[in-house]
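If you scroll down you'll find the structure; I have some questions about it.
What you see is the complex with one protein chain gone and the rest in place.
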Amino acid sequence: MTNNPHISVQHLNVSIGNHEILKDITINIPNKKVISIIGPSGCGKTTLLKSFNRLLDDTPDVKVTGKVLLDGENIYDPKAEVTHIRKKMGLLSQRPYPLPMSIYDNVAYGPRLHGNPKKVELDQLVETQLKATGLWNEVKDRLHAPATRLSIGQQQRLCLARGLAVEPEIILGDESTSALDPVSTSIIEDLFIHLKQKYTIVLVTHILRQARRVSDYIIFVYMGKIIEFGPTEELLLNPQKELTKEYVKGFIS
Amino acid sequence: MIRRKLEENFFKVLMLLAIVIVAGSFFLIVGTIFYKGVPFMNWDIITKIPGGGFYIGKEGGVLNAIIGSLYIAGGATVLGLLISIPVAIYINMYLGSRNVIANSLRIAFDVLFGIPSIVYGAFGFLIMVYFGIKASLLGGIVAVTLLVIPILVRTLDEVIITVPKELRDASLALGATRWEMSKVVLRQIRPGIFTAILLSFGRAIGDVASVLFTAGFSDNIPTSLHQPAATLPLAIFFQLGSPVEEVQGRAYASALILTIVVLIITVLSSLLAKRFSKNKIQ
Partner (left out) sequence: MQFRLLKDKVLSKLMLLLTILSVSVVLVIGIGLYYKSIPVLANSSWWTLLTSSDWKPLKGLFGFFPFIMGTLWVTGIAIIIALPLCLLSSFYITEYAHPRVRKVLVPFVNLLSGIPPVIFGVWGVLFIIPLIQNHIAPHFVEFSTGYSVLAGGIVLAVMIFPLIVSIVCEVLNTIPKELKEASLSLGATKWETIKKVYLRKAKPGIIAATVLAISRAFGETIAVLMVCGNNAAVPHSVFDSGYPLPALIANNYGEMLSIPMYDSALMFAALLLFIIILLFNIISRVILARLERKLAA
């Protein structure tokens, strides 16, 4: 393991059509920490997150300039292998979207794409990841039931397990708890805190309390620019920039 | 990794090939019709009725069939509208757009839409035999009307759904009866009615199997509802079967005329429909 950051963004600009979404973003994401991206809606948080694993590729008329270095390799290099990049990052979207197959097959989906694992290995892997997300005891008797039968909270944890199964280095969460009830939310939050021992976790959230609960660092984005980046407590309690102050004011008072 | 990339690229090529075939078949068909039809096009074809010896290659044109087709398609569309506007209004205004019965009725009309024209033709023939009507303009119009009602109802239905619920509620709130509100809505969807008319007319003018038993065929332009009437598609069909080259040529030219008419109708209707697709739920 090197000390170099997994993700290093250098002068990233993203525009869709004539609309500039992100302007000159430069940031190093610390390894094995939870980092929250906050900011008002429409400020570009989600676009920033999706630029990390090139999910913007399919957006019509999108233009990306600058670099995103993933383990030193620029992912926007034309020669870069996009499936390889995406494999290094698990994505947890706003609502759970289980694939239209069984619980087991959901977790096994990624590993099966990237190789031809033996049944025993696969069984082992599915069990490990379901245990890592605390689902194992709840679903071990119905692994082959359709994933859609799970509750929303369970589905979201399944999606997390599915992402972990391809052994990523980074987990990206896009307001991953916004569709969940408070209990499921806190389970997911605890998982994030626990998982940072092994993974770098980048979360988009609009809930400052959540950012404070789970993250080590916060990035504040406003109008497509990074306004401030720093350790959670410092940024929330003692923001340096006027804009950040304005935004977190409600939180402090 | 290489294998996966190869697979992706292989199917990408297949997809491109498929889309070229599917979209290209349109050009192939229209191209073939133009290529074969244009050399045989002349004024006589669209201005004259068949003269003596027409079917062995002598003088004449297919004006009888053109007029017959216009009569039948026009008559069926008008008759169909008289029936489908009230039906579409009833489904949406009286039953409510998302009512269970309304939805079942929609499925029923979709099913009716799927019934092939040969069945409508056979059924039309049965009715005519039952009432003692001979193959005639009237018979053709009745059979084709049955064919176009489902098209008209479903098109109008989809247009009426796009009228904002607020507008309907607003006029109801002012104390209007549902019928009065329906009149407001009808005014609102006038371009949509036009789309429905075009779609129905396009389908009606091109159909053969429904008029085969019911409209008969005649070399003269019908002057009353009880006379048999020729139709353009049937004229094409009959002439194409002829061994005489001139007659075959006229079939190509007639096919060209029909193709052009139908293409114009399709383009117009899709241009009109675009105005409504904006708020259509995909």
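As written, the chain order gives the labels A and B, with residue 1 at the start of each chain.
Keep in mind that, in the parts below, contacts are C-beta pairs under 8 Å (C-beta built on N, C-alpha and C of every residue); 3 or more make two chains touch, one makes a residue touch a chain.
Remember, predicted model here, so these are calculated numbers, not experimental data.
Across B:Ala122, B:Val184 or B:Ile221, the residue that sits in touch with the chain not pictured is B:Ala122.
Taking the complete complex into account, A:Arg162 is the one of A:Arg162, A:Lys196 or A:Arg213 that touches the chain left out. Set against the missing chain, the residues B:Ile21, B:Ile56, B:Leu174 or B:Val244 yield one that touches it, B:Ile21. Not every partner is drawn; the one left out touches chain B at residues 4-5, 7-8, 11-12, 14-19, 21-23, 25-30, 32-33, 36, 83-84, 86-87, 89-91, 94, 98, 103, 105-112, 114-123, 125-127, 146, 149, 153, 177-180, 202, 205-209, 212-213, 233, 236-237, 240, 251-252, 255, 258-259, 262-263, 265-267, 270, 281-282. Residue positions on chain A in contact with the hidden chain: 53, 55, 58, 60, 83-84, 86-87, 89-91, 93-95, 97, 99-101, 109-110, 113-114, 159, 162-163, 166, 172, in rising order.
Note that only the chains that are shown with their structure count from here on.
Chain A and chain B, compared by their mean Cα positions, are separated by 53 Å.
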